[in-house]
Each structure stands twice: as structure tokens, then as C-alpha cells.
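Take this structure first; my questions come after.
With one protein chain removed, the remaining protein chains of the complex are shown where they sit.
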Amino acid sequence: MQAVFSQVAVMGSSGMLLCGLILLWRRGVAAYITAFMWQSGVLAALTAAVGYFGNDPQLYVVAALLFAIKAVAIPRLLRRVAQRFTAGRESAPYVNTATSLVVSGMLVLLAYAAARPLEAIADVPTRAGMPLAMGLLFISLFIIVSRKLAITQVIGFLMLENAIALLAVLATYGVPLIVELGVFLDALMGFLVMQIFLYDIHDTFSTTDVDVLKRLKH
Amino acid sequence: MKATLLFTGLLAPWVFSAALAAALRESTRLAARLTAAAGAVSFGAAAAIWIVVLGGEALLAGPGALFRADALSALVAGCIAAVSGMAMLPWQGVEKGQADADRSRVFRIFGSLFTLSMLVAVTINNVALMWVAIEATTIASAILIPLHRSKASVEASWKYILIGSVGIALAFAGTVLAYFDFVSLLGRRHDALNWTLLMEVAPALHPDVLRLAFVFLLVGYGTKAGLAPMHTWLPDAHSEAPAPLSAMMSGVLLAVAQYAIIRWKAVVDAAGGPAFTNQLLMALGLLSIAIGALSLVRQQNYKRLLAYSSVEHSGLICLGLTFGPAGVFASLLHLLNHALAKSTSFLLAGRVLARYQSADVDRVTGLVRTMPGSGPLFAAGVLALMGLPPFGLFLSEFLLFRAGFTSGHPVATSAALLLAGIGFVGLAGHLARMLHGPAPDGVASGERGWWMLAPLAVSVIVMAALGLLLPDTVARLIGRIAETITI
Amino acid sequence: MNANALVPLFWAMCGGFVLACGGALSPSPRVARGMTAIGSAAGAAAGLWLAILVLAGAGSVSIDIPSVLAAAGGLSFRLDRLGAIFLAVIGGVTIPVAIYGFGYTGGYDGRYSMRWMALQSGAFLLSMSLVVSAANVLTFLLAWELMALSSWFLVITEHDRPETVRGGLWYLSMTHMGVLALLAAFFLLGGDGTGAWTFDALRDGAAGAPPGTRDAIFLLALVGFGSKAGVVPLHVWLPRAHPAAPSHVSALMSAVMVKLGVYGLLRMVLDLLGGGPAWWGVVLVTVGAATALTGVLYALVDDDLKRLLAYSTVENVGLIVLGAGAGFLFLSLGQSTAAALAFAAALLHVVNHAAFKGVLFLGAGSVLHATGVRDINRLGGLVKRTPWTAATFFVGSLSIAALPPFNGFVSEWLLFQSFLPGVASSRASIAVLLTLGVGALALTGGLAAATFVKAFGISFLAMPRSPEAGNAHEAGRAMRAGMAVLAIACPVLALATVPVLSAISGALRGLGGLPVSGTGFHAGATLETPQALARMSPVAIMAVLVSAGTGAWLAMRLVSRGRRRIDDTWGCGRIGQTPRMEYTSTAFAEPLRRIFGELYRPTDDLTVTEQPGSPYHIRAITYRTQLHPWFERGVYGPLMQATTTLASRVRALQSGSINAYLAYIVLVLVVLLGMVIGF
Partner (left out) sequence: MFDMAGVAVEIGQALLALAMAPALVGFIRWMKARMQNRRGAPIWQPYSELRKLFRKDMVVSRHASWVFHLAPFVIFGSTIVVSLLVPVLVTPLPFNAVADLFAVVYLLLLGTAFLALAGLDTGSAFGGMGSSREMTIAAISEPAIALAILSLALAAGSTNLGEIAARTIARPSSALSPGHVMAFVALFIVMLAETGRLPVDNPATHLELTMIHEAMILEYSGPYLALVEWASWLKLLVFATLAGNLFVPWGLATSLAPAALAVAFATTLAKLVAVAVGVAVLETRVAKLRLFRVPELLAVSFVLGLLAVASSFSVR
């Protein structure tokens, strides 16, 4: 029973990590949105699985909420934004694809090194997935840093929140409900504000490429 | 019962003010007065909390001790209530120039929410909900930055929201790691993330996991506290945001982030001893003082000047935390003094900007002649920031450097002294040129709206009182914090 | 008169100065000026009386107010004899300056706010008198910083002139850097901070401090107090701030505030640290000699009257530090009587310099008030138009040039004498240093005489060189009274050298290893150095000089029967003398500028514009000369250059690209994680 549970956990987190890597590999924004959608879906499923194995009924509610918001609502909003503004392709990111993949590899290694003390004291079966969650966290940070399109940065930020949610689910079977709700509310509000700003940037600069945002110096 | 009354007195007014501002679409005058009244009530409650906490025990209220106010939260809540109360006054609203009812309505709504979230952050016991409240402050303030639509303000708002959210997300990762450490020791309890419980359990927690968590927490909350090199959002946000918002952000939002750092430093120190956290905080503190002070030397925009001065003072406060109990006392006093001085200076900078229509230091001259009321007060604010007596910052820097030397860090303190000196020269140069010289043509001379200056004059007098007399209530409160925080 | 009877006198002093500050609330500017003058004079009188009582042996005044600023150690005052000497100097100079100020600031009525000036003058005087009576670190530094701030406001009173604001900026920045050094010095002195922060506790703690810390404290004190005193290379603010300030303020700053740097140095290095190794004395002697020579060399060739006086202040501070340095040297060699003499000579020069520098600055202020011109090359003939100013400036010039009947000669003589025992009895290396010290002292004395013959001769004598000088008018009654009091003080101080010197040696008894008992370096009315090395009585010299002079006058009147005829000055028989033919200040100093050419490295440019027709008929010759600014180019230029390049590199950090900003955060995260993994 425990072995199956840890198998599911590792499978889920490595799936999410793969979705993250897609952002580094592909150039089209549409591909990014689908990758994010799948990642959120896997996260919701994993949360439900942890709820089932760790027999904690609250997690089902969290999984449903997560799926509804992150796998359905946000991708639709993102698609609407993507169609209206972007040229559909990430023009020239600061780091070309080959190097980004190498760097992401290095980051996952760093995650394993950093997560060593976590695994040392964890007694939950899902501990094997924690380094992967940390890895996803670093990779989403790298995405935000290296991509030029504003919408890609937003997606990177959402992935960062997914990574932290994954870490929470794996490490502590989810944070207390009231905190979970608070985090959801913040994530949603944050995304909405970012969306408003995306419209703002498009209206004033008629592009969402972050390079134009270099007027405020020194 | 008394506690819940005080907490509602502290938080409820801002909720009403936000709601009323939203509801009363037309009569902005009434909404403005209500906000001012709300500010006053909230400040009264904060003062009451201050007195009660001084009496001895921490205030607990709400279901499962959700809200808790000990000496530290009383201090920071007091600062927030005072600064926000002053900043949200109707005439301090958005610049008088464009009297646009809709804009000032938006400002009042989200300004009240911004203050509410800050007050909740410092009075909530659960550290995760504290994170949620701080994230809420980012969102509420981000909306207010592009109030005056321009290329620069849009850019500033995007940078603010993105850097702020990424930074604060890391802080949540740290919180999760700490929670994981707690759970793996004592299992899942609903009140696990209460700060008081964490402090009790801390000696039993695993030091190396908490150290990893503290790295994430420090980088996360450091971004909000304006510590270098995560400070990059601060100058852009302040040079574009309306002056009252910059006053609140620079004055007290940094203080809330420092509050969070202090809370978590106490927990991590209880677990693995202060060596690790002191090392980190000293490095980041010195870096912030260096970058803040050196950026003052050639800065031509006086709003960005005040922003970089915030980075420097934030660095000083973090450096002070590493100098033992005397150092903590000095840095908390510095936090209080800086909140007052910075918010007053920003509000006055707003008035100067409205009159001179230019943020360039070279185009603002003869301030003493053209604005005989705001000029001297602005000078007083900047002189306070430079650390000159009779204002409080001189006293807190005196104590801070004294603690630095006596706690055995002469080299770090001397470096901080030198950098503070460079910052002083930078500020002095710009202030001297702005105050004196002939008034540029096309700038009307004479002060308008003397009664607008009343609250600012009161705050300058309070700063001088803090500098020359250091009232006993303040000294005792901060003394108690220093004992509870440091081990 | 036990000590606590003096306490009300202390509060009376503070009350007087607060009354001066009260001028800020006065209805009219004239009332504000009046309150400033009365308040300052009253406070100063109380201070002077208090100082005299303490010096006369009524013990020390000590007042503690632990409640105010308790967290930082509370306020506590203790006026002992060393502080009393400086308080006497403050009181003595402030009374005439306050009277003078009332007249001088009349000219400011329309232009600057008299209320603000009243507030700042009161604060300035109050903070100065609190600095000398502070007894713990917080009070000292609070008063010190308030003194710096209020004096900055006074310096930039005439803020509509850009160079005033620049001068003020130099002053504020250098003073603050000095305060930072003082902070470090005091806190290092405090050790681990467990003990109290009063001077007594620091004194006991300092004895046990490791030598490395004591040396660091000494150097920091030298930088901190040296920047206030104007020791080379920290003197550059003096010639910039003094000419910019109103003259009565620069009189106060030069005569009194600069001496508080010396007070601080003596208090910390002599009293608290109790002297140190020989190299401390060597450093002070070298720095003192360098300061004296730099000051006088730059004063010599300066054409701006007030900047000339500012450089001469640097020179006199150099002499004082030279004396103190010799004192520390003898202390480290164990010759405590010679050390006592050297310190006494330095302190006597502090007192004397306050008198004659005060009257000189007030005179310069009166010249500025009368003509509006500070450039000596455009003055002249003022002796007939402003006789009072000329007479008082004359007395001041003779005193500062150390010429016999006046007090300058007495303290210069004592400085020479204080070097003699050291040269005679100490190790060869120190003997050579002190011999060069004597050489430097003599050269400074000679050049000072040349400087002030130039300053007085060119500004006041012969014919006016410009219309402004031509129709100058004498200063008002108040200004004349102020100048007269200080001018009279010069010969009086010379005559009263014996009581002043015994008060000074009383103050020095028992400080940091100096002999507890000992004569006041006098036998009856004549000054006598230890082992009767030399005796000199200023009273006798003045008496014989005056009688010889009047004798000659009487003899001449008896012998000569000729009449006097007024005629033109000799112009080689052809042409009458015009003002353009007179020697100007630049010309007067030109020989010495050429002799010390290596030090000045002047860059002269001479442009001759001929008549358009022929090259032989010249329309105009313009001559501009500029001295090589050693300190600005050697010390401060590179320093500021380094800061600005560093600053611009830090500015580049804020490059504008959001990716870079996010990269910084990730970088910090990775670095700190590295530390955790490595920890």
C-alpha cells in the first residue's frame, strides 16, 4: 500500500517536472498554456491521491478547487490573452534552448543537494518526490528569469506556485485548510492583477515583450 | 473580551472605510472624511493596545487565538496606524492638481485595504496567514501604482507585482519547509503554524532544515523589506507611485517585512543558535547599506533619493538585529524613527512635486523661499534621515553603532559607519541645493493650504521628541521586545 | 563656595542661551537681533563667571539627568578645570561678539530671517558650552553634533550665493566624517560595553585596553577632533566655510569652535587614555608642524581677507597641536614637568589666539560691512575712513604676528621654551625632530609677521584702490564696542599672563600622568621655565618699551624746532602718485611666492592686448595666477573620484531590465543555499 503510494507520488511529481521542461523546450505560447494546464491537472490528481492514501477528506475539496481554478479557469483566461496580444512565439529568450536545458539539469541537481536534509528526517512515503518539487521550483524561477514575453513570465510564476503547492502536498499532506484557502485567494487575485497589467502594457506599449520596459533606470 | 474589542477597533475601521469608499461613488467628500475618522479610530485602538501590552501580557483574541498582539506587533501596528492615518487624510490624497474624483476613490478603497492587510499581518498569530496578509499588501499596493497612467508607471507596476510576487512566493516555500519540520516532529496539528507554539517547540526542531527554510524566508521577506540585491523594485515603485502610497510603502510596508524577518529569526535562533542567521543578516545588511548609500551620490530624482535611503536604513535595521539585545533595541527604535521620518519626507516630497512639477533635483531650487511651510519641514525630514540630532534617527544610529562595537563586530560596524557617511554626504549635497538658491521662474511662491501641514508638523515634533527625550513608554516597550526576541 | 552653589550659575548660562534661541519667536527682526545679543551676552557672562570660579579652585560642577534618554546613558555634565578653561574662552569671546553681532546683522534685516539666525546662534553657543561640560559619551556627541548642525545653518546664512552653499556643504560633510570617527573612537574606548559610559568609567577601562585598540582610538580621535580643529589634511573646509559665514559667526568659529577640537583631543588622549607611546607625540608634532606651515604659506599669498584669516587659524591650530605633540612626547619619555610646560604653552596659545583672531575677524567683518569688498587688492586707505576698525585690526595684527608687547609673543615665547628642555635631554632622534620643530615654529612666526604686515598694510594704509574703499564709512557703535573689547584684551592678556598660566597649569595637574603638584611656571611677576632655563616678564618688557618710546618722543620734541609741511609722496619729481602705482597684496607676497615656488607651483597666465594698430601700444594687461591645490588634487580629488566611480557602478546595477532584477534574486537564493549546504 505504501509502495504504491510513493510510486504514485514520484510519478506525479516527475510528470509535473516534465511539463515544466516543456516551457524551456518549446517556443509557442499556446504550448506553454497546455503544458501548464496538464501540470495543474496532474497536481490536482496527486492531491486527490494523497487525500485517498493519507485518508484526509479535506484534500478532496482542495483537489477539486485546484482543478477548477488552475486547470480550467486560468488556462482559458490565458488563451484569451494569448490570442489578443502575443505574436504567438517567444521571440529570442535570453538563453537558447540547449543551454536552458543544461541549466535546468544543473538546477535539479542543486535541488537534490538542497533537499537532502529534508529527506533525512521525513518519514512520509511521499518523501522521494520532494527533491523533484524543489527542482520544479528552481526551474520555474529560471523560466521567469530567462523569458522575455510577459505572458510567459506569468505562466512561470503560476508554475512556481504549483511547485510550492506540490512541495506542501508531498511534505505535509497539504497545509491547514484555512491557509490553503488564503493561498488560493492570493494566487487568484495575483493572477487577475497581473492580467490587468498585461492589458495595460499592451495598451501603452502595444507589445508585451518585456524589453520595452527599460525606461526606468538608475 | 477587551482584546477582541481592541482588535476590532484596530481592523474594522479600515474595512468600513474601504466598503464606504466603494459604495459612495459620488460624494467623495463624505467618503474622505470617513476614511480620516477610520484612521483616527484605528490609531486610538493601536495606542490602547500599546498601553495594554506595556502592562504585561500579550493580547489574544479571535477563534483559536487567531489574533495575538505582543510588544513587537504593538510597536509595528502603532507605526502602521500612525503613518496610514496621516497618509490617508483626504487632502493627502492623490495630488491636488487633477482633483479626479474617480482616482481618489480608487486610492481610498485600495489604500484602506492595503492598511488593513498590513495591520492583519502584524497582529495575526499564524505565520502562514501572516504570509497571506503580506501577499495581499503586494496586490493592494500594486493596483495603486499605475494610478496616473503613464509609460513609466505601467512599467513600475509590472516590475513591482512580478518581483514582489516571485519574492513572496519563495517566502511561502520557506514557511512550508518550516511547517514540514514541525509536522515531521509533532504530526499535523491545526494550530501548528502559530508563532507562540513554534517558539516553544523550536529547540526540538531540526536546525539544518530550519536553516534551509530561513534562506527562503530571508530572500522572500527580504524582497519586501527592500534588502539589496532584492531591492530593485523599490526605486521604480516609489518614483512612480503617488506620494501618500510611497509614504506608506516606504515607511511601514518595509517595517512589516522586517517584522516577519524578526519573527522567523527568533524561531530559527531558538532552534540552532544565532550564528547562522546573524551571518546572513549581516551580509545582506551591509550590502543594502552599501548599495543604498552609494546610489544616493549621483541620484538626480529626489523621490528615488528617498527610496534608496529606505534601502540604506533597511540594511541598517537588519544589521542591528545581529548585534545582540542592545542591537535589537537599537534597530527597533530605528524602525520606529525611520517610519515617521520617511513617511513625512515622502508626503512633503509629494507637495514639492505638485508645486515644481518636476522630480529633478536640479530644477527644484529655492525651496525655502517658494514654499516657506513645506520647505523647512521637508528639510527637517531629510535632516532626520541623514541622522542629525535633534531627531530620533541620530539616537538610534548612536545606539546601533554602540551595540556594534560592544558586541565585538568592530570591522562590520566601521564599514557601516563609513557607508552611512557616504550616504550622508550624498543626501546633504542634494538637500542643500534644493533648499537654497533663487526660486526658478514659473514657480509660484507662497504656501497654499497651511492646515495641510499641521499633521506633518506634528510628526516632525514627535520625531524631535523621540530624539531628545525618548519617552519612557517607548523605551520600555522596545526593551521588552529585545528580551523576548533574542536568546 | 562649594560645588553645588555653582549649579544655578550653570543653569543661568543655559538659560541665557535659551533666551537667545527665544529670539525665534520674537515679533520683529530687530527684537530678534536684540534678544540674540542680550541672551548670548548674558549666557556667556554666566559661563565666564562659572569658569573663573571653577578655575579659582571651587571644585567641579556635576549635574546628572539620568531620566532623559536613559536608554543611551542619560545626560550628565561635569565641568572640571580643563573644561573651565575652554568655557572661559567661549564666554570671553562671546560677550564682545554678541555686542558686535547686534550691529553687524543689522545689514541682514531685509535679506535673511533674523529669527532663524537667533535660534541657530543660541543653539550654537549652548551646544558649545555643553560640549566642554559633558561627562558621558551621549551628552558629548549629542552636543557635538548639535554644534555642527547649528554652525552649518549659521555658515549658510547668506544662502543666495552659490559658493556659500558649496562651502557649507564641504563643512557639513567633513564635520560629519569627523563625528563618525569620534563615534568609533568612543565606542572602542567603551570596551565590551558592560560598564557605564561616563568619562570616569571610560578612564578606568581605557587603562586595561590592549595597545592595538589604544592606538586605533588615538588615530580615530586625531581624525575626528583634527577635522574639527582644522589639522592638515582635514583643514580644507576652514578656508571655504569661514569666508562664507557672517563675520561674527566666523569669529566665534575661528576663535572658539575650532579649539573644541583641541579640547576633545586633550580630553580623550591625555585625560581618558592617559598618554601613550612616543610615536603618538611624533605624529602630533609632525602633523602640527605641517599644519602650521601649510596654514601660514597659504595665508601669505591669499588676497581674500577672510580666507587669509581662516588659513591663519589653521596655522595657529598647527602651533597648538605642535605644543600638545611635544607634551605627549615628553610624557612618553617620562619628563613630566617638560610635558606640563608644553601643554601649558599650547593652552595659553588657545586663550591668546581666541582674543586676537576674534578681533581680526570682527575687523574683517567691519571692512566688509563698510566696503562690501573682501579682496585686499581693492581695499586701501581705510585707516583714515574707518579709524576704529584700523586701530583694533592693527592691535590684532601685531598680536598674531607675535610681536613683543602683546599676548601672541608671550605664547610663542612659551612654545619655544617648551621645546628647549626636550631638545637638551632626550634621545637623538627626538632631539632632531624637536630641532626641526623649533625651525618650523620660527619660520611660521616670521611668515605670519609678513602675512599680517601685508594684511594690515595693504588693506588699511595709503590710498584706496577702488571706489568702494574710497567711500567706506566707519562701523556702528555696537560693532566698534565689540572690537574694542577684544583689542584691549590682547595687551591685557599679555600683562595677565601669570594668573592665566597658573590657572592653566592648575587645570593640567594630575591629568594623565602630569605632575600633581608644581609651580605655575612663574616666579613672582616673571615667567620662569623649569630648571630656570629662561625668564621673561611681559610686564617689564612693555614698561621699558613704552618708556623708551615716549623718551625718544620727548627728546625729539626738545631737540627739533623745524616746521612740518604736508606735500605729495615722492614720485621721482615728475608725476603725482596714483592708487594704481601702489603695491598690491599679490605684489607684496610675490617674492615669498617665488621663493617657495616649489610648494606653491603657481600657474601664471599673462595676457597682453595691444591696440589694434601697432603691437607696441598696449591696451590692457591681465594677469591671473592660480596655486596648485595640493590637498584638493592629492587627497580629496582621488577620494571623491573613487566614490563617484563606485557609485556609478552601483547605479548600473539598476539597469532597468526586469530579467536582470529577477536574476539577482535567484543568484542570492543560490548563493545562500550554497552556504547552507556548505554550513
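Every chain is named by a letter (A, B and C) in the order it is written, and numbering of its residues begins at 1.
Definition applied: contacts are C-beta pairs under 8 Å (C-beta built on N, C-alpha and C of every residue); 3 or more make two chains touch, one makes a residue touch a chain.
What you see is a predicted model, and the numbers here were worked out from it, not measured in a lab.
Chemist: What chains on display are touched by the one that is not shown?
Modeler: Per the touch rule above, the missing chain touches C.
Chemist: For the chain that's not shown, point to the residue among C:Gly15, C:Gly274, C:Gly457 or C:Gly656 touching it.
Modeler: Missing-chain contact among the listed residues: C:Gly457.
Chemist: Based on the whole complex, identify which of C:Asp80, C:Asp302 or C:Glu582 touches the chain you can't see.
Modeler: Answering carefully, the residue with contact to the hidden chain is C:Glu582.
Chemist: Which of C:Arg594, C:Arg633 or C:Arg649 sits in contact with the chain that's absent?
Modeler: C:Arg594
Chemist: Check each of C:Gly122, C:Gly381 or C:Gly396 against the chain that is not shown and name the one that touches it.
Modeler: Answering carefully, the residue with contact to the hidden chain is C:Gly381.
Chemist: May I ask which residue of C:Leu6, C:Val287 or C:Ala449 touches the chain that does not appear here?
Modeler: C:Ala449
Chemist: On chain C, where is the contact patch with the chain that was removed from view?
Modeler: 380-381, 383-384, 390, 394, 398, 401-404, 409, 412-413, 416-417, 420, 423-424, 428, 431-432, 435, 438-443, 445-447, 449-450, 453-454, 456-458, 460-463, 526, 531-537, 540-541, 544-546, 548-553, 556, 559-571, 577, 579, 581-583, 587-592, 594-595
Everything that follows uses one rule, which is that only the chains that are shown with their structure count from here on.
Chemist: Drawing the touching chains as a network, do you get a line, a ring, a star, a complete graph or other?
Modeler: Contact map by chain: complete.
Chemist: Per the definition of touch at the top, where is the C-beta contact count highest among chain pairs?
Modeler: Answer by contact count: the chains B-C.
Chemist: What whole-number Å value describes the gap between the mean CA coordinates of chain B and chain C?
Modeler: Averaging C-alpha atoms per chain gives centres 44 Å apart.
Chemist: Report the inter-centroid distance (CA atoms only) between chain A and chain C in whole Å.
Modeler: 69
Chemist: Could you put a whole-Å number on the gap between the CA centroids of chain A and chain B?
Modeler: That gives a centre separation of 31 Å.
Chemist: Which residues does chain C have that touch at least 2 chains other than itself?
Modeler: Residues 651, 654, 658, 662, 669, 673, 676 of chain C touch two or more partner chains.
Chemist: Could you list which residues of chain A touch at least two other chains?
Modeler: In chain A, the residues touching two or more other chains are 114, 141, 144, 153, 213, 215-216, 218.
Chemist: Note which residues of chain B are touching chain A in the complex, please.
Modeler: 126, 128-129, 132, 135-136, 138-139, 142-143, 146, 149-152, 154-159, 161-162, 165-166, 169, 172-173, 176-177, 179-181, 183-184, 188, 190, 192-193, 206, 208-209, 212, 235-236, 239-240, 295, 298-299, 304
Chemist: What does chain C use to touch chain B in their complex?
Modeler: 67-72, 137-138, 141-142, 145-146, 149, 156, 159-160, 162, 165, 168-169, 172-173, 176-177, 180, 183-184, 187-188, 190-193, 643-644, 646-648, 650-651, 653-654, 658, 660-662, 664-665, 667-669, 672-673, 675-676, 679
Chemist: Can you list the residues on chain A that touch chain B in the complex?
Modeler: Result: residues 114, 117-118, 121-124, 137, 141, 144, 150, 153, 157, 160-161, 164, 167-168, 171-173, 175-176, 178-179, 182-183, 185-186, 189-190, 193-194, 196-197, 200-201, 204-205, 213, 215-216, 218 of chain A touch chain B.
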